[in-house]
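First the structure, which I've put down as structure tokens, then a few questions once you've had a look.
Shown here: the complex without one of its protein chains, the others still in place.
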Amino acid sequence: MTELSWKSVFFQLLLAAGGITIFTAGALLKNKPKHLLFGLATGTVLCAAIAAFLIDGGRAPFFQMLDVGDYARFFNVLFAMAALFALLFSHRHAGLRRVAGDEFYGLMILAVLGMSLVAGATQWLVFFLGFELLSLSFYILIAMRRDAPSGIEAALKYLIMGMVSSGFLAFGIAMFYAATGTLDMPVGLTATKSTGSATGMLLSLGLILTAAGFKISLVPFHLWTPDVYQGAPTPVTALLTAGSKIAVFAGLLRILILSSNWLWERSAPVLWMLAAATLLIGSVTALAQTRVKRLLAYSSVAQMGYAVMGALSVRADGGLAVIFYFTAYALMDLGAFGVIATLCASPESDLDALDSYRGLGYSHPWQAALLSICLLSLAGLPPTAGFIGKFMVFKAVLQAGYFVLAMIGIASAILSLYVYLKVIVVMFMKPNTVTAVTSGFGTAARLALAMILCGVLWAGVFPSPLQTLISRAIAAISI
Amino acid sequence: MTVFNIIFYIAAAIVVGATGLAITRKQVVHAVCYLVISFMGTAVLFYILGAPLLAALEVIIYAGGIMVLFLFVVMMVKDTPPSIDKPSRVKRWLPAMILAGTSALISGLLVFADPGNRLRPPIVTGTPQEFGNILFKDYWFPVEIASLLLLAALIGAHYLGRRADHPEDTP
Amino acid sequence: MKPVLFLLLSFPLLGALLVSLIGRHLSRRAVETIACTAVAASFILALTAFLLSGQKAYSLTLARWFAAGSFQVGLDLYYDPLAAVMALMVTFVSSLVHLYSVGYMRYDNGYIRYFCFLNLFVFAMLVIVTAGNLVFLYLGWETVGLCSYALIGFWYEKPEAANAGAKAFVVTRLGDVAFGIAIAICWVTLGHLSVSGIHDSAAGIDASRAGIIGCFLFLAAIGKSAQLPLSVWLPDAMAGPTPVSALIHAATMVTAGVYLLMRFFPVIQASMPLMAVIACVGILTICFGALGALIQKDIKRILAYSTISQVGYMFLALGAGDVAGSLFHLIAHAFFKSLLFLGAGCIIQALHEEQDIFRMGGGLRQKMPQLFWLFLAGTAALGAFPLTAGFFSKDRILLAVFLQPQAGYKLLWVIASMAAMITPLYAFRLFIIVFFGKSQSPSGPAKASPTSVPDVMTRVLWPLAFFSVFLGFLNLPLNWAGKEWLAQYLAAVPGSAMELHASSKMESAMQLGSALLTIIMVIVACIYYGTRVESVETGTETLLSKMQALFRNGFYLDRLYQTRITAPYRAAAGLLWQKVDAGWLDAGLNQSARSFLTLAETLRLWTTGRVSRYVSMMVAGFALILCSLTLAWWYLLI
Amino acid sequence: MNTSPLLGTIVFLPLFGALAALLYWHNERTCRLLALTVMLADLVLVLFLFTLTPHFREPAGGNWLRVEDFSWMDALGIRFTLALDGISLMLILLTTVIGALTVLISWNEIKEHVAAFHFFLLAMMTGVLGVFLAMDVFLFYLFWELQSIPMFFLIGIWGHERRIYAAVKFALFTISGSLVMFLALLGLHLLHARQSGETTFALHQLIQTSFNLPLELTFFAAFALAFAIKIPMFPLHTWLPDAHTEAPTAGSVILAGLLLKTGVYALLRFAFPLFPHAAQLFTPLLLILGLTGIFYAGWIALAQTDLKRLVAYSSISHMGLIIVGIAVWNLTTLSGSLLQMINHGITTSALFILIGMLDERLHTRRLSDLGGLWKTLPVWSGFFLFFSLASIGLPGLNNFVGEMLILIGTFTRQPWAAAAGFIGLLLTVVYVMRMLRESIWGEARISPGIADLTGRELTILIPLTVGALWLGLHPGPALELFGTALTVPDLVKGLPILTP
Partner (left out) sequence: MTIPFTHMLFLAILLFVMGAACAMTRKNLFLILIGVEVMLNAAGIAFVAAAMRWLDMNGQIMVLFVMTAAAAEIAVALALIICFQRQSGSTNADRLSLLKG
């Protein structure tokens, strides 16, 4: 490609610019003006979202490295929105926790940039760099509260795991390169069509799956998830679950879609096993949790299992189901963590112990109601986005002929239903031991939660528009 | 059996040996020193595998930069209790060894099973010129990203390195 | 005809509704008036219908009830001589009982409930009598059960009354199950449920089918008519008010079973073995009842046992194929038994609820002479004293049994005649001890002078007494230059056309014989019970006392059911609930659910919080992925 | 096919009412009145539907009295299709009536979180109505799930001592069952799509699907499982006694009066027509389970000490008879079962209502604390006696007709089953007699001076009484509606065609 179409990467440019501006603003202006930074950040992601929504970069990848087509655009909008919600949650939260500095906002934006790179990369180098940028920003975001031991601990755990995983990724890419001689995803993945036994590809696939599996916390790479979710500031958790997971999964999905049948046949069993293990272990372990964030962490592990189910059936329906599921999942989890972000036991600490949620339904009806709706949606009950998502995933997986997996999925759904009901029971049905809950939405969080609620219900009742968007997105990469 | 081969195998042996020592030391400082040796060996390998520039960078960045940084920090942190840990406990090493062994074996098998890997590539040196050309002609976009990456790292390191009770943070 | 029958049914129902809905807003007098008029009106209508109908049979439909597919049921009526006679009897007796109740219940506050259910009962009984199809008949059948339940338990605060009501309902319901099955079989085999239709097609069906249907009908009848082995509820049912015992548990409801069999006699007739069975059950019940009545102390229980025994005669008659005889005895029995009950009611009230005949202090003859004569009439009729109604009706039955060709019936005849000797014994035992006996009550002297009862209570007894003495002329045997009017009248009713072609010589011989026997037994009774003082409790375990105990407790049948059926059933229910449902099924499910929680607790330990563990798990996962990839590759390679 | 969304209105009116009730959270009285008016309005709409019945009697062209079909998620082959026939008509009538009554019942009983209570109450009404009207299988499933969630809250928030246990148990049972059905439903959808090439969830199209037997059996089993849990059928019934005992009166009434019915209805409307051959193979099992249920529950009911629990077990037993009717599958039994659904709805609801009223007065439901109630509460006892007699199938009252039809119809196919059923009725008599003996008869144990039924309570009970008498004495019209609906070929494709 000869001339560069700048506007095709306008999204990324905007984010980079925004990030740098915020840093500089934070560096130059004394006594960091929180609201200015917040405004800058939200403005950036909002504009970015709009840009990604409006500007069509065309099919040709930018620099043969970065997909700027509908597929990437869809996810970019998703990430930008997720970041927007996370920022809105953090407005009051970050203020209370005294982390609302330029680093917080700027790194959030850089994280979004990393996501968009991971999701859009058509070339391994970009994928790797995006992966690194993403992880790096999150290491710091998780550790934002330097005074809180749990935050640092979570960050260190995530960091160590993340570095090992990036080691795996790097080595995986190396193997890929060694096997195919190219760093270009489509070329490399389709190359193996011809050569009968590109076993090197299997090795690299294994390595890359490990790295990705860590990021999207599949069993047995999920162990960090509860710790980090619990330790991180809640808005960061929200972005972590709704952003980075989806980004990595989008990249993985691209790989699966592009990979040759030879590779697919050999990798499907692995995915099957991962899905089954994730579904069962995730939902079972959640049963015993007594802290809401950990509980949600395990439940999100189980949710990833459904995502992998959808990914397995990508050959049957082109990934429509899984992407829809992800969108729904992002909404629900953002909602759930958003509500939690508005609840504090004390200005310093989150409301985390399940028992401290007793009688929340009556002391804070709105939060409780929102949380319940998000939980019911996670449980896959109508009329919510989660229900349609589950519906599509199960349909797809049956279409692909994985009956046993579908059964496992149902079993896991029943188990996790109990988990979500447990929270609802505590909020509405346990005798009200009133906890000193000094919490409330700020305007920002209220706005965000309202939007999310609408989204959850709207996608649950009228999913068609979303589906058309998604089908256009997957039409852009299916080869 | 040319001199190149000999150098390659010797260097490889050195690298493996040094690494092996590095990962088994009690004292962090010793580990770092052995690691420096292994990086030197890696540099040699890079050189004979036709990547002179990378060889140089390996010495400069890894051995020169990162490891020194390591040492600084290790010095700076006073470890209580001093960061000595006893690596030689079987119950801790055995599972790791088994896992590592199996994965190594299977990976080796997979690599070996690929006929494409059997051939013996000729040596061609990638000169710094063409390296630079390609880097800044085709790869300036990743370079930009890398710069952002470093920026983020910088900010983060600075933020985390500061004492928590920094006046700026308390609103 | 239709309006008449419609009104005949609707008057008592209307009465019941009025009383129950607005009764609490009316004066007591008004309520009593409504109830009595309703029944009296239906008696008049029954009379009109009887006169209008002649000997024809009418089957007509009041309304459609329900229909699904081919199964259709209407509120049909079937009115023929049999129904006519029954209707007359029922309405007559019940109107008298209503009048009597006005006096009897004069102090009771539950009078609204009482009259409501009494009216409802009359309605239901008339439904049974005139129903044109089985389902509609079943409606009446169940409703009389309900009324009897409610009226037995009328004094619900007395535990024995409440229990007796429930017991009666459940036991009779046992029979009703059979009724339901009978309906179903009829539907499946005959294809319709109307009485007339069944009469028509009865001839067509083979004996075995008819036997099955008849058998279930017979079971139903057993339940209602307190025949063996379901007789246990009737003695307890005496816990209810005495008029109720008179109407429901003597005159009408208990004979409904007999009426059911008469109604469908063509079906019964079709299978000979069934007839035999009916006869045998009848004869057993006769003896059972007679022996029971012989030894009781409680006046009402004596009458109850005698009822069982008398109804047994009716079954025996049916078993012998003599519908007319059975009906004859039914009506006679209705009159004299209700007479006796109502009389007993007077005595009981006069003596302040004293029911033990040995503590009535005797000598009531002087104190209530009017009642003495009335009671004597009833007793004579019950005891089949010559020329009373009982005499003729019982004779006819014995004759019919004797005339049956099969040898077995001769045996039955012998037993029946012997049982017929016991009847006057217990009848006059009761009479003599109540009216002549001296006070043998251990608890001091007898009651002070009995309070007088309202005149209405004694007045209504006269017509009953009249009929129980002279009803015999309704069906005078041929050798008495009688026309056997009842038999003639019933000739139209299918199945009841039975000719007792007996030589008048033999007939008169039998009458003479039984008359003599009766008189002898009466004399025996007078001597035995008039002189001898019966010890109230028998200390020594002589054989006699054992026998007495046996009879007094109705052959321990009741206790048998209690210990062998009721108690185990209740216990099993408890076990089934605690052990099986809660203890096994529910607990099992909960346990399996809880096992997941324990599993979760163990899985928690996996997340140790040690980062090195996490890394190792990561590598382990990598190794696993690699293995499976290699295996897949290997598998697809070979 | 008419497009004025009358049925849609009927279904969603309660939901709007529910949301509106939330707006008045601060004013309890308004909430109650609002809920009441909404349900009454719904009732009026349903009654208006009856005016359409005449030209329903001869189904011209379409077999439905009314069909409303709107495009919804066409990409997934899901349409918003509601259709009405005689069966649905009677059932939504029952639903709206009971819905209105439940509001009245809770007038004094529910004192806290009134708005939320009515929100869930009305939301559930929408669910139930939807289940009875939906003809798109996906839509049906949606409503099916929708009705169980509010119930969970009703039991869990406003229930008695062990309410949480009961609520969670209820939710887990019902929802796990329906999830299994969900899978089968998708399988059916995909199979049909593969065969006909069109993606649809419309019932009348899915009926055309042809299976190999094992698959059909699996699907039927999955569907039947969900429905059997809701009904509840014998081994899966354990959630019901707890749910009934712990639920508030309104909850018990809705549970017994409506939710249980949805199970039977779904069995009749979906499971049997969709998988006819499997259904016929399963018939013996259903028969046996139904009969077992009759005896098992009827027997256990005798041992109960808590009135509500007793009635709960009795309703398991009654549902067993209904299952028998469905399993035998001929016109008589089906009409009987449908009628019996309505009857059971009336009778059992009435009993629960009465027990609730008693509980409000005496704060106990233990039989051992009661006795001689006729002395203190004659009117209450009168009604209690009346409905108890109705529930033992006294001729002239509603249950008799249903039971008679079921048993007679069963006798033509399965004499022994029918005989067993008749005997089962005897068990009913036994425990009902005990119940009456220990509650309204016997010596009075409770202190006199407790007020008898109030006007509000009478207004609740009288409609039910009238209904019981009406269906007992003149069930003709209802049976006619059922008959016409049942003889529609669509319903029974592949099954023995029912001919009048």
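Brief remarks follow.
A, B, C and D are the chain letters, set down in written order, and residue numbers restart from 1 in every chain.
Everything that follows uses one rule, which is that a residue touches a chain if its C-beta (ideal position, glycine included) is under 8 Å from a C-beta of that chain, and two chains touch if they have at least 3 such contacts.
As the structure is a computational prediction, the values presented were derived from the model and not from experiment.
The chain we do not see here touches A, B, C in the full complex.
When you scan A:Met163, A:Ala411 or A:Leu469 for touch with the missing chain, the hit is A:Met163. Interface with the hidden chain, as seen from chain B, comprises residues 2, 4-5, 8, 12, 15-16, 19-20, 22-23, 25, 28, 31-32, 35, 38-39, 42, 45-46, 49-51, 53-54, 57-58, 61-62, 65-66, 69-70, 73-74, 76-77, 79-81, 83, 85, 87, 92-93, 95-97, 99-101, 103-104, 107-108, 111-112, 117-124, 126, 130-131, 134-135, 139, 142, 146, 149-150, 152-154, 156-161, 163-164. The set of chain A residues touching the chain not shown comprises 124-125, 128-129, 132, 135-136, 139-140, 143, 146, 149-150, 152-157, 159-160, 162-164, 166-168, 170-171, 173-175, 177-178, 181-183, 226-227, 230-231, 289, 294.
Summarising the interface, chain C meets the missing chain with residues 604-605, 607-612, 615-616, 619.
Simple rule for what comes next: only the chains that are shown with their structure count from here on.
Simply put, of B-C and A-B, more C-beta pairs touch at A-B. Between chain A and chain B the centroid-to-centroid distance comes to 30 Å (mean Cα coordinates, whole Å).
Look at where the CA atoms of chain C average out and do the same for chain D: the two points lie 38 Å apart. Taking each chain's centre as the average of its CA atoms, chain A and chain D sit 43 Å apart. In chain A, the residues that touch at least two other chains are 197, 199, 202-203.
Residues of chain B found to touch two or more other chains are 107, 110. Those residues of chain C whose C-beta lies close enough to touch chain D in the complex are 64-71, 73, 135, 138-139, 141-143, 146, 153, 156-157, 159, 162-163, 165-166, 169-170, 173-174, 177, 180-181, 183-185, 187-188, 569-570, 572-574, 576-578, 581, 585-586, 589, 593.
Contact residues on chain A toward chain C in their complex (touch as defined above): 156-157, 160-161, 164-165, 168, 197, 199, 202-203, 205-207, 209-210, 213-214, 219-221, 223-224, 226-227, 265-270, 273-274, 281, 284-289, 415.
Listed in rising order, the residues of chain C touching chain B in the complex are 616, 619-620, 622-623, 626-627, 629-630, 633.
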